[in-house]
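Every protein chain except one is present and positioned as in the full complex.
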Amino acid sequence: MNIQALSAQLLVGLINGSFYALLSLGLAVIFGMLNVINFAHGALYMMGAFCAYFLLNLFGIGYWPALIIAPIVVGLFGILMERSLLQWLTGLDHLYGLLLTFGVALILQGLFQNYFGSSGLPYAIPTELQGGVNLGFMFLPIYRGWVVIFSLVVCLVTWYLIERTQLGAYLRAATENPTLVRAFGINVPRMITLTFGFGVGLAALAGVLSAPINQVRPLMGADLIIVVFAVVVIGGMGSIMGSIITGFALGVIEGLTKYFYPEASNTVVFVFMVLVLLLKPTGLTGRAT
Amino acid sequence: MLEARQHSGASASPLLEVAGLEAWYGESHILHGVDFQVREGEVVTLLGRNGAGKTTTLKSIMGIIGKRRGSVKFEGREIIRASSDHIARLGVAFCPEERGIFASLDVRENLMLPPEVRPGGLSLDQIFDLFPNLKERLSSSQGTKLSGGEQQMLAIARILRTGARFLMLDEPTEGLAPVIIQQIGRTIARLKSEGFTILLVEQNFRFASTVADRFYIVEHGKIIDGFANADLGANMDKLHTYLGV
Partner (left out) sequence: MTSITSDPRTPIAIRAARDEATGFVIMTVLLLLVPFSGIYPFFVMQALCFALFACAFNLLIGYGGLLSFGHAMFLGTAGYVSAHASKEWGFPPEFAILTGAAASFGLAVITGYVAIRRLGIYFAMITLALSQLIYFIYLQAPFTHGEDGIQGVPQGKMFGFLDLSNPTVLYYVVLGVFLIGFLIVYRAINSPFGEVLKSIRENEPRAISLGYKADQYKLLAYILSGTLAGLAGGMKVFVAQNASLTDVHWMMSGEVVLMTLIGGLGTIFGPVVGAFIVIAMQQYLAGFGQWVTVIQGAIFVVCVLAFRRGIVGEFAHYFKRSL
């Protein structure tokens, strides 16, 4: 066994796992409040990366500010999307939300493809995070280590916000019974809008993090979102921690597969989903839905 | 409380004034013009058979029935078109029939959930004074793991914190043991003595007669009769016919 190669694949797995976790976390939070599976999540992730790219190339604003500005800008776009489109779906079958956001994903991806083609645009690793450290058993590029740790921190902060604060209590309560929460004096529609913006912001943040690793491409989120759907099916959407753990775990499983049986690396998550559905149909952490 | 306001009832202007209230659940027309008033400091009970429209009346006042028409005035202000969060912020609090304890919140979170809408809500000490059992269960995990009686107390306790002075309680005694019903009765009496105004929906007439100042009878989505607790004896026969007991 080649420890060097194995650890390299594990690291790639952890990075993909970071993106799975950030994206499935956003999907779960949004689904809880809006009962919508946001098919446009991959396209919004892509927009996060493009936003960082524009900030750098049009305004000379670098990586660190982009890490904050891009999620806010794309989050505001999400808020616009919720106010102008999604809010009209209240009371309709969940499936319409999926179809609508699928349409939005097609529009966004099509528009970016028209202007930027399908090839990748480069985005440099910030100077502070260039280079790497030799850990003895592997060479760790600093930027990749940063992505994993920072994503983990963001996930845990989100978990804390939702599970341990008063704001999170409103959110959890409104997921269960929005009518009653509103009757306590809380402006639930505004909370729904902000939640959507927050979930979208998480996707955009993942996009910024991924820009220096995967380049900036109009279709960078198109296939990713399908994998994230599988992650969500595996983890279930009832638990925040469940989404985080499932996301990272599947990234690692994928990384291991890349080392041991590379042919299956892009199917392993789906195969794992089939196994989970056969053995535990409600998902690993999910409640029956 | 020393400065607890005592109202004679008849002299005060109505705190809540409902006139010609109509409401719909989807296509079905449930309320056909409900008229009644609640004065400040009163405990008023809506009586009636199952499906008469009592719960719908409370929900319509709270603004959580989609389609409603007519007039609901709270402190002289028209609220028929207001959203429920706005109505709550005016000082109206609602305790639903199904109690609405949240499973994803622990007991403390459930208790602390409703935000303060006006100053002067009960402090936690005052609440634990009213409901000593709640204090012991505060660290319990899920709110829904409490017993039915404890859930009911939690559901009432959490709206006392908010500063709202007008409470709507939908069948607070439903499915509870007699000893707990007594405790809830004492709580209502105490809240009344502290100046709270309470609109109650009850099936349990015996319980209602121990706490209410006045009764209204709801039938087929309308108020068909009303009388004070003092005139209860004279109205007993009518009441038996209305309620079919």
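Labels A and B are assigned to the chains in the order they are written; within every chain, residues are numbered from 1.
Note that in this section a contact is a pair of C-beta atoms (placed from the backbone, for glycine too) under 8 Å apart; a residue touches a chain by one contact, two chains touch by 3 or more.
Just so it is clear, the model here is predicted, and its values are computed rather than measured.
J.: Wait, the hidden chain, what does it touch out of the ones we have here?
T.: Looking at the complete complex, the unshown chain comes into contact with A.
J.: Based on the whole complex, identify which of A:F59, A:W88 or A:F260 touches the chain you can't see.
T.: Result: among the candidates, A:W88 touches the missing chain.
J.: Based on the whole complex, identify which of A:V147, A:I162 or A:V232 touches the chain you can't see.
T.: Answering carefully, the residue with contact to the hidden chain is A:V232.
J.: Which listed residue, A:L23, A:I37 or A:L194, touches the chain dropped from view?
T.: For the chain that is not drawn, the touching residue is A:I37.
J.: Taking the full complex into account, find the residue in A:L111, A:V153 or A:L167 that is in contact with the omitted chain.
T.: Only one listed residue reaches the unshown chain, and that is A:L111.
J.: Could you please point out the chain A residues that touch the chain left off the display?
T.: Within chain A, the residues touching the omitted chain are 31, 37, 85, 88-89, 92, 94-96, 98-100, 102-111, 113-114, 222-223, 226-227, 229-230, 232-233, 263, 266-267, 269-271, 273-274, 277-278, 281-283, 289.
One rule holds in what follows: only the chains that are shown with their structure count from here on.
J.: For chain A, which residues are in contact with chain B within the complex?
T.: That would be residues 166, 169-170, 172-173, 175-177, 179-188 of chain A.
J.: Can you tell me which positions in chain B touch chain A when the two form their complex?
T.: These residues of chain B touch chain A: 62-64, 83-85, 87-89, 93-94, 96, 100, 102-105, 109, 112-115, 117, 159, 162.
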